[in-house]
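One structure follows; several queries about it will come next.
With one protein chain held back, the other chains of the complex are shown just where they sit.
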Amino acid sequence: MLPAPGSARPTVGRVAQPVPPGRRVPELKAGTPCPTLMTPLELVCTYSGVGVASRHGVLPLAHVIDPFILYLGVVLGGFGVLLALPRRKVSPQLIGALLAAAGLGVVLVGLGLKAAKSGQLPNLYFYVFAAIALGASLRVITHPRPVYAALYFILTILASAGMYLILSAEFMAFALIIIYAGAILITYLFVIMLATQAPTEAEEEDKGAPYDLASREPGIAAVAGFVLLAALTTMFARGIPSLPTGEEIALKSRDPDAILAQLPRRVERALRREGLITDRERIARTFSGPPEIDMKRRIAVVAEPNPVRQSDFDEFIDATRREVPLPEGLRGRNVENLAFDFLNRHPGSIEIAGVVLLMAMLGAVVLSRRQVELDEEAKAQQSRLLSTEEQS
Amino acid sequence: MIATILGQTAFPEAMGSLTLGHYLFVSGVMFALGVIGFLTRRNLIIMFLCTEMMFQAAGIALIAFSRFYLHHTGQSFVIFVLTVAAAEAAMALALVVLLFRRRENLNAEEWAELSG
Partner (left out) sequence: MLETVGQGVLGGFTGLLASLASPQNGGATVGPWWVILIPLLPIVAVLMCTVCAIARVRSKLPAFLTVVCLGAAFGLSLLMYLQLSGGEHVTVAYRWIDFAWGEGPGQRFTADFGFYVDSLTCLWMLFVTGLATLIALYASEYMSHDLGLGYCRFFAAFNLFVFSMACLVMGSNLIMLYLGWEGVGLCSYLLIGYFYKKPSAVAAAKKAFIMNRIGDLGLALGVMLTFVHFGTVDYAELFASEKLQGYTAALKAGHIDQIPLVAQLIPVLLMIGAFGKSAQLPLYVWLPDAMEGPTPVSALIHAATMVTAGVYLIARTYPLFLCSQYALPIVAWVGVGTALLSATIAMAQFDIKRIMAYSTVSQLGFMFAGLAFLSSAGAAFHVFTHAFFKATLFLCCGAVMHGFAGQLDLRKLSGVAYMKGWGIVGIAMLIGCLNLAGFPFSAGFFSKDMILAEAFVTPGPGYTFLGWVLLLTAGLTAYYTFRVFFRVFIGPKYYEPGDELHAHDDHGHDHAGDHAHSRTSHDTHEPGSGHEFHPHPPGIAINLVLAILAGLSVVAAGAYFIGDHGGWVARLVHESSADTVHVHDANTAAFLAGRGGHASEHAAHGTFLGQDPHKIMYYVSAAIGFVGIAVAFVLHYLGRTTAATSRADKLLPTLGPIATLAQRKWLVDEFYDFLIRKPLWVLSHIFHLIDRLLVDGLVNALGFLPRMCGQSVRRTQSGVLHDYAVWMAGGVAAIAVFIWIITL
């Protein structure tokens, strides 16, 4: 069906670009076929991003992970989860957990084998956090008592926050801990306390509610979940070779330090800490223009502001300027970049998020309001109580 | 380890696509576990926890891509995911409390009025 590589069909795209040295997986680059000649199937393949590489006749999955290892791991993991799910009678949860861990390990080893070839192994902490997060997740869905499930979910959140840290998203990591672990999950715990029946019999107390003790149709759920997982993973793996390389990304991406051009006070503080400018000198700025910081040349124009002129915009008009190189250690931070991205590029989304939260709050208040109905006797008792309180 | 991470500048260098695959795999597994949990557990609260777990899987994938593309919009998206998760939690938990008041029970199977 699909044409062999090197067929007469003209291709355009990244293949034509000059390949920088040190490129890791140049042979997996896909060409984009001419759109006018595409069959519907190719259309789907191309624009869903999954089938581009396959037109080169190579099973791209194999470049990321050995398919046999992947599916073995998935089957192992699925079987393990199936066993780990709570059952009313005999519940081999421990065996299931071990099997699931083995499946996870098999796949991670498979991934790691390929990644090691090109030196792309992840941080060691990744394995730690992944193991903690997935183990805790498994425990969330297998633990019969909601309180413990919620606590294990906090563990999942913490491990995920660790992964965020590895991924240079430290703001999001702590925001996650504060919002999720600190706010949402606490709410869950309160609701669990509010909405749990008082145990009627002593022997039931330890076990929890009967509907928590046995899972519902674990077979179907495990099959559905892990078929989905296999498909998802295959998609990921197929798509990965068509992703740009690090060099290409570095070429296109913005310099994270460029943010400094918009942060003159921080640059001033750093320059002053380094002793490069006097106490009176400040970063100059043109009339109503941006501060004169050139991040390409990594220099800043500083000047002593004219004391006569008080406005921010004309105090540097007559001042003598000089160029100062920025110190090497002065880099743009993640939080600063995130803040500019968040507030500069998504202001409308923030508004919408605010409305969503407000509506959720109102909805929650309206929904959980309780209509108190007192019968006559209760009212009389209440009034007696109130009157005695007033007397005393 | 945290100190080293915090000390580094933003996005020190590009991340390999195979490294990204690791994270995506973890994200996928977490999502699958969330689906399975949602399908198998009867307790309404745990079902909602499982949906939060699926949110979390999406968050990991977003952060990983953000790191891979050296672009911060992925992280901004996670903020919105958190927002929606918080809103959903508020509404869902209010509903759970309401439902619990009705039946003194958190079993989702008890609520089958929509049966055909």
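When the chains are written out, they are named A and B in that same order, and each has its own residue count from 1.
The working rule: a residue touches a chain if its C-beta (ideal position, glycine included) is under 8 Å from a C-beta of that chain, and two chains touch if they have at least 3 such contacts.
Remember, predicted model here, so these are calculated numbers, not experimental data.
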Missing-chain contact, candidates A:I178, A:I220, A:L358 or A:A378, resolves to A:I220
Kindly state which of the options B:F25, B:F38, B:F55 or B:F68 is in contact with the chain not pictured. B:F38
Residue of A:I95, A:L194, A:A231 or A:L251 in touch with the missing chain, whole complex considered: A:A231
In the complete complex, the non-displayed chain touches which residues of chain A? 41, 44-45, 48, 50-51, 54, 216-217, 220-221, 224-225, 227-228, 231-232, 234-235, 238
Residues on chain B that touch the omitted chain in the whole complex? 35, 38-40, 42, 47, 108-109, 111-116
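Heads up, the rule we're going with is that only the chains that are shown with their structure count from here on.
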How about chain B: which of its residues touch chain A in the complex? 1-2, 5-6, 8-26, 28-37, 39-43, 45-46, 48-50, 52-53, 56, 59-60, 63-64, 66-73, 75-76, 78-80, 82-91, 93-98, 100-101, 104-107, 109
Where on chain A is chain B touching in the complex? 24-25, 64-65, 77, 81, 85, 104, 107-108, 111-112, 114-115, 118-122, 125-126, 130, 133-134, 137-138, 140-141, 146, 149-150, 153, 156-157, 160, 163-172, 175-176, 179-180, 183-184, 187-188, 191-192, 194-197, 209, 211-212, 215-218, 220-222, 224-226, 228-229, 232-233, 236-237, 240-241, 243, 245-247, 249-250, 253-254, 256-257, 331-334, 336-338, 340-342, 345-346, 349, 353, 356-357, 359-361, 363-365, 367-368, 370
